[in-house]
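Here it is: the structure, laid out below.
Every protein chain of the complex appears in place save one, which is left out.
Then we have chain A:
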Amino acid sequence: MSEAVIQKEQAAEEKKSFKHFLSKFGALIGLIILVVVLTFMSDKFLTVNNVMNIARQSSINALLAIGMLLPILTAGIDLSVGSILAISIMTMGIVSVNMGMSPILGIIVCLAVGAGFGLLNGLLLTKLRLPHPFISTLGTMNIARGIALIITAAAPIAGFPFMIQYLGREFVGPIPVSFLLVIAVYIVFHIFLTRTQTGRHIYAIGGNKEAAHLSGINVDRVLIIVYTISGLMAGLAGLVMVGRVNSAFPLAGLSYELDAIAAVIIGGASFFGGVGTVWGTLIGAMIIAVLRNGLNLLNVSADFQMAVIGIVIIAAVYVDVLRQRNSKKN
């Protein structure tokens, strides 16, 4: 091999690794830029108190987003998480406040109802063979919200026992328990997606469903697991929300699926499936929370905030589109 060729290859290698670096850390770089800019613009931004506020404010969406990552990795979607959150907390309220039963039972009911509706999503998709999870989860989105309103006659429930409020309300030192929960959950998801067979199957299905099926992966089983976990995370996010505001109301989580999807996409996951990481999703959720909080501190109106987040979503996905186009060319 001539020198020139080796040099060329080395250069290509370097270029590739630089590309790799950028595609891996693009969202992180975005977050860092955001933090730097906001630090200059508001002297209240980079204070311990405010950073802890951001940690707390991001936790509900972070939990929904990590659940949402799984369907998106399989080239699917889960539109029902906001509604599942609502029905989970309303049933928990009925059990542990209205009926006065043990808070532990309430927590179990909350998570079980979440997982149950997730399971329903999975079954509708795989057993009824509905054409796309957009349809099945759009259906359960309405069903769960409707039931949440009906069973409570649309009234909020307040006065939850301390144990239920713990996750959303308390602190360990200056750090909110809800954020510690987020970190723990993300570590578990990281291990699940990278170290277990089912985790790898999720990526495989997203990469190519037919190929995954032909290589002996039980696609239906994996999809059912995926949607059940997404529902479970909605229940967990609900538990955190109840602690945060000491109440449950049937319109809770309205349109939260959109923020969760936005976090996953900003975090670098591909809508076509097979691409996306746990830590990217966390960064996506943080970017949304930091943006909202920073814009609040600057007293930017909510209408502008919506527009800004819209721009960020489009910019993030546009980068993804270009990446795809590029890799096809190469």
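Operating definition for what follows: a contact is a pair of C-beta atoms (placed from the backbone, for glycine too) under 8 Å apart; a residue touches a chain by one contact, two chains touch by 3 or more; residues count from 1.
The rule we apply is simple: contacts and distances are computed from a predicted model.
**Student:** According to its UniProt record, what is the protein name of the omitted chain, chosen from "Cache domain-containing protein", "Sugar ABC transporter substrate-binding protein", "Fe-S cluster assembly protein SufD" or "RsbT antagonist protein RsbS"?
**Tutor:** So, among "Cache domain-containing protein", "Sugar ABC transporter substrate-binding protein", "Fe-S cluster assembly protein SufD" or "RsbT antagonist protein RsbS", the name matching the hidden chain's UniProt entry is "Sugar ABC transporter substrate-binding protein".
**Student:** Have a look at A:123, A:143, A:219 or A:300 and name the one touching the chain we're not showing.
**Tutor:** Touching the chain that is not displayed is residue A:300.
**Student:** Residues of chain A in contact with the chain that isn't shown?
**Tutor:** So the residues of chain A touching the unseen chain are 18-19, 22-23, 26, 29-30, 33-34, 37-38, 41, 44, 47, 49-50, 53, 56-57, 60, 149, 152-156, 158, 169, 241, 244-247, 249-252, 254-255, 292-308, 311-312, 315-316, 318-319, 322-323, 326.
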